[in-house]
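With one protein chain withheld, the remaining protein chains of the complex are depicted in position.
== subunit A ==
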Amino acid sequence: MAGSTALETEAAPLERAPAIGRVSDPRRASWLVLVVFLAPALVIYLGLTAYPAFRTIFDSLFTIEGSERSYVGLANYRDLLGDETFWIAVRNTFVWAFVAPILDVATGLLLALALYAGIPFSRFFRVAWFTPVLLSYVVVAILWMWIYNYDWGVVNEGLRAAGLDALTRSWLGDPNTALAALIVTHAWKWAGFNMVVCLAAIHALPSEVLEAAELDNCGWGAKLRYVIVPMLRPTLLNLYVLAFIGKMKVFDLVWIMTGGGPLWATETVSTYVYKRAFNWNTFDLGYPSAIATVWFGVVCAAVIVLNRVFKSRDRLEY
């Protein structure tokens, strides 16, 4: 029934007030209308996202130097297995993507709780703590390169002022500390984002439950552990996955602050792809395409697995 009436409405859209019996399902539209609304988005998606993605996957089977391309089958993938730099990059990215989100989300949750506890000037603090989220990676990278500067950076100046000269070092130049230094910088930028999300989620909690906890004279620690965190579980896990995705892609910060060095200590998959495709004089776009393809699969698989793992546990109903 709905199908035929939809056509009628389309045929005479300007006819005033169709008779009651003939009112069509207003949730249907002709193909023409749908095409007008959807075509621009689909064309952009197909041309600038889907086609390039498929082309990269296809290109990974070739060696491409300038306009010359020769089919090499799976040779790029075979090379990849033996590429030590690639595996170092994978290890660094995994450390970053799996461990660092805990730091981001925990900081964000604590900040949100501080705001929720009703500290004075909370509006100011929320704005202040959120500010780093807005700064570009270029700005954040430059700021933190100065903060980590050996001669006059804040970290080393602070250590010297405290009489801990022995601990001063070139934070980004030392392979033992470079990755940690970058992770701290990344967490500095993103903690505020996790904070506002946690805060919104806390405010969305049913107030009866929190009031009941207060009536039971439940301390802050117990309230946090037994009431707030379990109820925020879905949000916290969601934030973890979001942070995870972001860190699997991390490029800008590393590229500007360390360029992947020293001694590959901060090399990530993204920076390695960039180096192989556009920075080194290897002039082959096939091999980096293979890395990008593998990483595309890894990110998609990881996101699916994380979602499965987190969703399989029962959600708290309230």
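As a convention for this text, a residue touches a chain if its C-beta (ideal position, glycine included) is under 8 Å from a C-beta of that chain, and two chains touch if they have at least 3 such contacts; residues count from 1.
Going forward, contacts and distances are computed from a predicted model.
> Consult the UniProt record of the chain that does not appear here and report its protein name from "Cytochrome c oxidase subunit 3", "Molybdopterin synthase subunit MoaD", "Carbohydrate ABC transporter permease" or "Spermidine/putrescine import ATP-binding protein PotA".
Hidden chain, UniProt protein name: "Carbohydrate ABC transporter permease".
> Among A:F94, A:F130, A:Y150 or A:W264, which one touches the chain that has been omitted from the display?
Per the contact definition at the top, the residue touching the missing chain is A:F130.
> Hey, which of A:S70, A:N217 or A:N281 is the one touching the hidden chain?
Of the listed residues, the one touching the omitted chain is A:N217.
> Hey, which subunit A residues sit against the chain that's not shown?
Counting only subunit A, the missing chain is touched by 9, 13-18, 23, 25-29, 33-34, 36-38, 40-42, 44-45, 47-49, 51-53, 55-57, 59, 111, 114, 117-120, 125, 127-139, 142-144, 146-147, 152, 154, 157, 188, 192-193, 196-197, 200-201, 204, 214, 217-220, 234-235, 238-239, 242, 245, 248-249, 251-252, 256, 269-270, 273-274, 277-278, 285, 288-289, 291-293, 295-296, 299-300, 303.
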